[in-house]
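First the structure, then my questions, so here it is.
Excluded from the complex is one protein chain; the other protein chains are retained at their positions.
Every chain is named by a letter (A, B and C) in the order it is written, and numbering of its residues begins at 1.
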Amino acid sequence: MNAPLTAKDFATDQEVRWCPGCGDYAILKCMQKTMADIGADPDNTVFVSGIGCSSRFPYYMNTYGFHTIHGRAPAFATGLKLANPALDVWVVTGDGDGLSIGGNHLLHVIRRNVNLQILLFNNEIYGLTKGQYSPTSRLGTRTPTSPSGSIDAPLSAGAFALGAGAKFIARGIDTDAKKLAPVLKAAQEFNGAAFIEIFQNCIVYNKDVFESFVGKKTAKETQVHVEHGQPLLFADGTKGLKLNPQTLALEIVEVGEGGAPESDILVHDETNAILAQMLLTLPKETYPMPLGVIYRAPTQSFDDAFWATHATQGKRTGKVADALRKGSVWNKV
Amino acid sequence: MNAPLTAKDFATDQEVRWCPGCGDYAILKCMQKTMADIGADPDNTVFVSGIGCSSRFPYYMNTYGFHTIHGRAPAFATGLKLANPALDVWVVTGDGDGLSIGGNHLLHVIRRNVNLQILLFNNEIYGLTKGQYSPTSRLGTRTPTSPSGSIDAPLSAGAFALGAGAKFIARGIDTDAKKLAPVLKAAQEFNGAAFIEIFQNCIVYNKDVFESFVGKKTAKETQVHVEHGQPLLFADGTKGLKLNPQTLALEIVEVGEGGAPESDILVHDETNAILAQMLLTLPKETYPMPLGVIYRAPTQSFDDAFWATHATQGKRTGKVADALRKGSVWNKV
Amino acid sequence: MGKITPENQSVVVRFAGDSGDGVQLLGAQFAESTALAGADFSTFPDFPAEIRAPVGTTFGVSAFQINLGARRISTAGDEPDVLVAFNPAALKVNLPLIRKGALIILNTDAFTARNFSKAHIAADQRETGELDDYQVVEIDMSTQTLEAVKPLGLSKSDAEQSKNFWALGAVLWMFGRSRTPIEDWTKKKFAKKPEILGGNLAALNAGHAFAETAELSAEIPQFVIGEAPMNAGEYRTITGAEALALGLAAAGELANRDIMFCSYPITPASPVLHHLARMGDLGVATFQAEDEIAACCAAIGASFGGKIGVTSSSGPGIALKTEAIGLAMSAELPLVIVNSQRGGPSTGLPTKTEQSDLYQAVYGRNADAPLPVIATAGPGDCFDAAIEATRIAVRHMTPVFLLTDGYIANAAGPWALPDMADFEPILSNTPPVINGDATSEPTAVKRAIWSRDPSSFGRPWTAPGMAGLAHRIGGLEKDIATGDISYDADNHQAMSELREKKIEAVADFIPDQDVIQGETKGPVAVVGWGSTHGAIWRAVNDVREQGYDVAQIHLRYLSPLPKNLGRLLSSYDKVILPEMNMGQCATLLRDKLGLEVIQLNKVSGQPFKISEIVDVIKKNYPGKKQAAE
Partner (left out) sequence: MGKITPENQSVVVRFAGDSGDGVQLLGAQFAESTALAGADFSTFPDFPAEIRAPVGTTFGVSAFQINLGARRISTAGDEPDVLVAFNPAALKVNLPLIRKGALIILNTDAFTARNFSKAHIAADQRETGELDDYQVVEIDMSTQTLEAVKPLGLSKSDAEQSKNFWALGAVLWMFGRSRTPIEDWTKKKFAKKPEILGGNLAALNAGHAFAETAELSAEIPQFVIGEAPMNAGEYRTITGAEALALGLAAAGELANRDIMFCSYPITPASPVLHHLARMGDLGVATFQAEDEIAACCAAIGASFGGKIGVTSSSGPGIALKTEAIGLAMSAELPLVIVNSQRGGPSTGLPTKTEQSDLYQAVYGRNADAPLPVIATAGPGDCFDAAIEATRIAVRHMTPVFLLTDGYIANAAGPWALPDMADFEPILSNTPPVINGDATSEPTAVKRAIWSRDPSSFGRPWTAPGMAGLAHRIGGLEKDIATGDISYDADNHQAMSELREKKIEAVADFIPDQDVIQGETKGPVAVVGWGSTHGAIWRAVNDVREQGYDVAQIHLRYLSPLPKNLGRLLSSYDKVILPEMNMGQCATLLRDKLGLEVIQLNKVSGQPFKISEIVDVIKKNYPGKKQAAE
């Protein structure tokens, strides 16, 4: 038996070529460490990506990897997973790769609930092609293709996933490995398509676009870390989210002395899709950003169903010689 | 001034070639009548479709029409609409055309909120290619490509649209012109992408798949027609939908004597996305089918924003001769 | 009319009626009986483009054609000798297709005012003189059928459904065939619907008896078609689509790897998917993707995973796969791409046939991206072609195009069952054994993964899950030795040359081009590829019997071409190339061999007629031409 692998063993011999300060570095490090922590087997682990800065990820993971074409990683991963269900497959994509050109494949891999993990590095920009606005860019984003500010309403990655029928939706922040690592682990354990949006800082083309909530100093006020069965509290428990049953909206209330009792605060139920919708669509200007596993509703994965309904569960039981003779055969003498 | 056009004036000289009994006939008739009712101008009306039985629709509408390629109608329509914002553009698509191959374009035309109407004829099957299962086919649907029953979790067209950021979502039934016509009108009036799912009976490959709620006799019990500001009542007002604030779920309650007071019943708010989500994802086995305008939240349309932020609002104000001379020009003598 | 033994020992029969008339079943059963009678035959169904058009319309007409004979039959026939028409629309649509003087059997019950109007027929065709040149037999088939099944008490509409069996009975009599096997089949097929079964059997017998009765036998001729000379052995009827599906399954068996068939429905490619969806026990899994791009990508993903990835579509869908195919080529992964060609351009004529995607297969990618391209010549040949395509893909680690078309997919004929023992196993280059684990020397692993076989240039097929071989691949240019991303100029040049050499190397493994009929040199050769095989065969055979020295050459391998092809073709004075496009293979021969051919291009959505090819041969035959001058 070999010594357990360390994070370093999951690094390749290739020089990492992201811009200095890019959030991708932190995610890479967190992933390498997570691999070691969960005792991943590099021989049975595959990273599949599309095209983009984020999609260079597989080159840096000392596992199997496939840097495919723009937007199509989910489709490659689906075929791979069907070919060998024993593999642990991670799809790495960006907001452009996954939500612009690749929206359809993301939709369908989620809908089918293929047993793999999808990491969407959302930097709200096309990094690799030098900074055009993406489907998650905010209204008014000025880029070379939107000199007067973008006018396309941004997509919420999480709401999209939910609409696609996702059974696992989570969120994390590139540089917050402490919170991101458990999310990665949970995704890996989930039998189905686990969708994780990672807020990633593109220091060159969209610097600090998430500053309103990623800043470590203000994090307590600007983030709400959800946990199944726990009340939706933040700011060290001094604030919480409460349902207004009239408007069906979540409201921020002060908790404790002078404020609302903790029992007023909605308890997170990760199996509730309506709650997930509320959390995933909270306006980011006025609410804290929900992070962690927002939705998890296990059901049969596509892979399992695929082989369960396959005529012979994937075993070769017949002979072509016999198949040729099915139906009416006659003999010429 | 010519006499107002009648439904017949909106029929073309082409023989209609759907299977006898196909739900498409009823939709066509309803559309032709609606055109006449709203006084549509055939010269300024365009039907754009992809490929499928449903996508033959433009050939039968005596307006401008473009039968494009599979899944891409929303993209053609977007370009057309930008080229000439004065046009009234209708996109006709099917569950295969719009949600399988065309999912990405549907996603983005909805997200951008282009001012057009999208009619998705949902028959839960690929009609034109002879009956393979589609992204809306129910689990277990047996077709030539799913001989042991399909295993892909079906997509909810409405939930998908909501996840895509739709601002107008409605539902209708092919043969129920009385209810469908007002929905078509409302969609046409909406300044943005109006998404309408029409349950359409494919008599050949998926006969009566919607029988549980389209049957006229049981309609009162199996349909709930939503109207803004009105309580979510059905069964002649004897039943209604009530929010359970603990589970965030809608529950069916008896109303009136011996039952709940009408005030308990949720009042439909078509601007509330969370309520829309609840209605769009009601399990169809145990709940009535919500029909009508389920969600409508007007905002600026893409077309308007596009030209508003265009440098010269679409006017040609510059000369190329001058543009050539911007920047540093020198004279060789 | 008595007994007819046709001069050329073959007869073309066409059944035509409304989509709901059961014409396809009728045709298939007649073909079955033809097979059992030992004749050769070829069938082609002619479906309407519409799923189920309104009853009685011209665009709702469905037809089934069969050419049968006591000699080798290579096409479904140019001009039918017999037409069975179930309604006026069927007569209207099919009359232009049949031979002057042909026998027409009509169901008079359908010649009603209502049906004339539905088919936009101004006047009853039987009264306008337009049938004067034909032998017309009018039978009230519907009435006869109703009469026959009356004792069973079926509803009128159910009862009338049996009229195809009535017609079948009559036709069986015409060809002197036994009803027993048809009865057996019918009993099995309708076992669960005893009323329908009863009706069908009663109608079958009634039709037979009707034809047999004295009054009519004077009017209905009997055709005498003997057994065709065919090799001894087991036979079955097979369509191109089914043979292709079985061929892929066979390739999987020969490679001892599962087939992962990823596709998205499209006419006329879908039937291959449908067949494979039912071949799970043969190591086949099918995946219906959300679109053609995903289908192709999933197949490549499967190949990366060590299974044989296959994807399938027709022209417009293949166009969508282009970018992904480039990746498979760049990453050197095996992939079989089946293109069931149809009428184009754009959506074109989905239900019609054409062989116009050759440019797309050979040249249709961005950048220098050469790929092997092979074509099937007919229904049964699809089996061998599928095996061959897979073999090339696996040996050279490359995507391979397999071209078939709508005609081949739906046409059928007797097929001598192959013996699986006759096929060599399909061997892949074995993955290197690296003594190690995740920490093994990375460069050694990479070099091993990209070490290519010196003759095929195929690399080892390494897949995730193999111990110690973890590596990364992609579509960026790769270092020729290690596979690492490389922007180096010399390396890119070397890789571009390697990719070309690799495809050229396929020519070292394929057989020399053979000559199917005729000599290896002479005045004229007719070259074909794909589904023109049968028509060319018959045309060349016919003119050879008339004393013309003409050879037939048929290309399976289009890229690369067989090494001897240039030499072989140059040994004829003239080379004629009929193809169902505007001259795509002609371009290929000019490009690769610098060879000019006489083109016969047909782009009508219809297969070649034998007469069209015969004409062009005679027109260009040097001797005759001189004589004529």
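Heads up, the rule we're going with is that a contact is a pair of C-beta atoms (placed from the backbone, for glycine too) under 8 Å apart; a residue touches a chain by one contact, two chains touch by 3 or more.
If you're wondering where the values come from, they're calculated on a predicted model, not measured in any experiment.
K.L.:
Please work out which displayed chains the absent chain touches and list them by label.
P.N.:
Among the chains that are shown, those touched by the missing chain are A, B, C.
K.L.:
For a quick check of understanding: of C:225, C:245 or C:349, which residue touches the chain that isn't displayed?
P.N.:
Only one listed residue reaches the unshown chain, and that is C:349.
K.L.:
Pick out which of B:19, B:53, B:77 or B:202 touches the chain that's been left out of the picture.
P.N.:
Hidden-chain contact among the options goes to B:77.
K.L.:
What does the interface between chain A and the hidden chain look like in terms of residue numbers?
P.N.:
Per the touch rule, chain A residues meeting the hidden chain are 15, 17-20, 51, 53, 67, 69-71, 100-101, 103, 126-130, 132-133, 135, 144-147, 204.
K.L.:
With the missing chain put back, which residues of chain B would touch it? List them for me.
P.N.:
2, 5, 9-10, 12-14, 42-46, 48, 58-59, 61-69, 72, 74-84, 86-87, 104-105, 107-108, 306, 310-312, 314, 316-321, 323-325, 327-333
K.L.:
Footprint of the hidden chain on chain C, which residues?
P.N.:
Counting over the whole complex, chain C touches the hidden chain at residues 49, 59, 314-316, 318-320, 322-323, 326-327, 329-331, 343-349, 351-352, 354, 356-357, 359-360, 362-369, 474-477, 487, 489-490, 492-493, 496-497, 499-500, 581-582, 584, 587, 590-591, 594, 596, 602-606.
We adopt the following convention: only the chains that are shown with their structure count from here on.
K.L.:
I'd like the Å distance between the centres of chain B and chain C, where a centre is the mean of that chain's Cα atoms.
P.N.:
So the centroids are 39 Å from each other.
K.L.:
So how far apart, in whole Å, are chain A and chain C when each is placed at the average of its C-alpha atoms?
P.N.:
Roughly 44 Å, centre to centre.
K.L.:
Using Cα averages as centroids, what's the distance between chain A and chain B in whole Å?
P.N.:
29
K.L.:
Which residues does chain C have that touch at least 2 chains other than itself?
P.N.:
Within chain C, the residues that touch at least two other chains are 278, 290-291.
K.L.:
Where in chain B do residues touch at least two different other chains?
P.N.:
100-101, 103, 135
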